[in-house]
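Structure incoming, see below.
Of the protein chains in this complex, all but one are displayed in their positions.
Residue numbering begins at 1 within each chain, and the chains themselves are lettered A and B in the order written.
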Amino acid sequence: MREKEGENMKIDIKDVEHVALLSRLNLTEDEKQEQSEQLNKILDAMEVLNKVDTSGVEPLAHVLPIKNVLRADKVGETLPKEKALQNAPEEEDGMFRVPKIV
Amino acid sequence: MADFEAVIGLEVHVELKTNTKIFCNCPNKFGGEPNTHVCPVCLGLPGTLPVLNKQVLEYAIQAGLALNCEIAEFSKFDRKNYFYPDLPKAYQISQFDLPICEHGHLDIKVDEEEKRIGITRIHMEEDAGKLVHQGATITDSNSSLADYNRTGVPLIEIVSEPDMRSAQEAKAYLEKLKAFVEYTGVSDVKMEQGSMRCDANVSVRPVGQEEFGTRAEIKNLNSFKAVEKAIEYEIERQIDEIEDGGRIIQETRTWDDNKGVTRSMRTKEGSSDYRYFPEPDLPPLVISRSYVQEIKDSLPELPDAKKARIMKEQGLSEYDAGVITSSRALAEFYDQTVKIFNDSKAVSNWIMGEFMKLLNAEGIEINESKVTPELLAKLLGLVKDGTISGKIAKTVFEEMFTSGKDPEVVVKEKGLVQISDESQLVSIIEEAINNNPKSVEDFKAGKGKAIGFLVGQVMKATKGQANPGVVNKLLKEKLSQM
Partner (left out) sequence: MDFYNLTIHEVKDLLDKKEISAVDLTNKQLDRIERVEDNVKAFVTITKEEALKRAKEIDAKLAKDEKIGALAGIPMALKDNMCTDGIKTTCSSKILHNFVPPYNATVTEKLIKEDTILLGKLNMDEFAMGSSTENSGFFPTKNPWDLNCVPGGSSGGSAAAVAAGEAFFTLGSDTGGSIRQPAAFCGVVGLKPTYGAVSRFGLIAFASSLDQIGPFTKDVTDCALVMNAISGYDRKDSTSANVEYPDYTKYLENDVKGMKIGIPKEYFGEGIDKDVEAKIKEAISKLEELGAVVEECSLPHTEYALSTYYIIAPAECSSNLSRYDGVRYGLRHDANNLVEMFSETRKEGFGDEVKRRIMLGTYALSSGYYDAYYLKALKVRSLIKSDFDKAFEKYDCLLTPTTPSVSFEFGAKKDPLSMYKQDICTIPVNLAGVPALSMPFGLADNKPVGLQLIGKAFGEGTLLKVAYTLEQNTDQTLIRPNVQEVK
């Protein structure tokens, strides 16, 4: 399935770290090890797809033949401010507060 | 030392002027108290789903047709995944491999040279919210506050080919782009208010080399001036870097308008893999050719066509016609004024002269001014029929510009009517002659210029209201009788 095909490990610890960063998930060293083992097992099982000839097959992104679903450009109701903010972990001046960016 | 040439491409975001946001019914309104133009959908609350605004599709197609694009027969939305607090779903609904428009172009002219700039694609997407940083700069603030009023405002992104070779070309392209989009009416396209935003991709390469150099993406370009200055700076910087034996790295840089430099933005690790995939919540778009034709037929006359037409029909110079058609508002104002006062030269001179001077000073557009085409036409009429002089007209116009008053009212209130009645002028002329014997002597001695001084005295005495032609004629008559 990928260039490393044939090798035992599809995902090494470095890959796990990269994917964890992309996913914004902090993992402990043990979790990284475990994730790597399980993901490799799962990806191995997926090798079966290589047996399927899909040349000339269109990918199926939507199962129903629906197209052009559009709505009129008409203003509807907005949320009352207190409802918009009711779940905010931290609120300030009617906005959602977050820690510094960098 | 090798000569370098720059390679520039622009990515321009334009906010569409719809009533509602792209995927929900919230009003598409600038500003407002934070988090008051929001609903569960644009707040990205769990369980919510997007539904595409029909007007967004129509506007995107309009813009595409105006920019000579091909309109896709099959188009779809994709998710662009990245984490940032201004992006409530942590993905932006955008278009990846099948945008709504492709293969367009605009023709620009720089230093008398015509050039065609390719437009790679135009795609639809949703805007993100706004972050207010608490602290002087993003780096030394402790926290930020998120306001999602802007989240889901419809955007089109117009991506050019890397066809520009100088900052001037980039600016010319951007100005043209603004005019064309503005003509279609799909956006206000105001850089200062953020309804048009521009990022520039800049690289340099030795002249003759075909391969592109490594590019830097420049952000935070908030005016035409900034675009021009930032690109100029960046080209110099890259050339200097290479000549000093350095190497350009692919990065995002931000323009510091105060210091006039571009600075590297610390790129966040692992943030560049957007993992695009087809948006499962939105079915694809199949665009019929008859729908495209319908939109094409409803497009207004575009700047290039309009410019050619008024040059041909109304005899305006290429320069004048270019200025008049540089914005839809200007062109419409011109058209309407000419319709009432049929002297295209006079109208264009007034618009391009006095009017634009005041508009620029005020920083507003012509359609925001209190002076309407009707009022300007009336003013020009007053000049033409001799009611006021051209000079007085400027005073009247200034008053019209600030108060929006009818020029006739201004003339009356200030008593500015031109005095052409000879009987009213005779005594003043006689007074001028009596008070200035030296000038009279000079005139008699053959110094023709001396009459100018005397005219000036009469004008002064009448506070500019005397008709200079009549004064001249009367003076000459009187002097020759002496």
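The working rule: a contact is a pair of C-beta atoms (placed from the backbone, for glycine too) under 8 Å apart; a residue touches a chain by one contact, two chains touch by 3 or more.
Note that the coordinates shown come from a computational prediction; the quantities given were computed from them, not determined experimentally.
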item: Touch partners, limited to displayed chains, of the chain removed from view; value: A, B
item: Residue among B:Asn68, B:Asn81 or B:Thr254 that touches the chain left out of view; value: B:Asn81
item: Hidden partner interface residues of subunit A, rising order; value: 1-2, 11, 15-16, 18-27, 31, 35, 38-39, 41-42, 45-46, 48-49, 51-52, 54, 57-64, 66, 69, 71, 79, 83-84, 86-90, 96, 98-102
item: Absent-chain interface as seen on subunit B, which is shown; value: 40, 43-52, 79, 81, 83, 85, 88-91, 146, 268, 273, 275-277, 280-283
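As a convention for this text, only the chains that are shown with their structure count from here on.
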item: Inter-centroid spacing, subunit B versus subunit A (mean Cα positions, whole Å); value: 41
item: Residue numbers on subunit A that touch subunit B, as the complex places them; value: 18, 21-22, 24, 61-62, 64, 66-79, 81, 84-85, 92-102
item: In the complex with subunit A, residue positions of subunit B that touch it; value: 18-20, 24-27, 33-40, 43, 51-57, 76, 83, 85, 131-133, 138-139, 141-148, 266, 268-270, 273, 275, 278, 280, 282-286
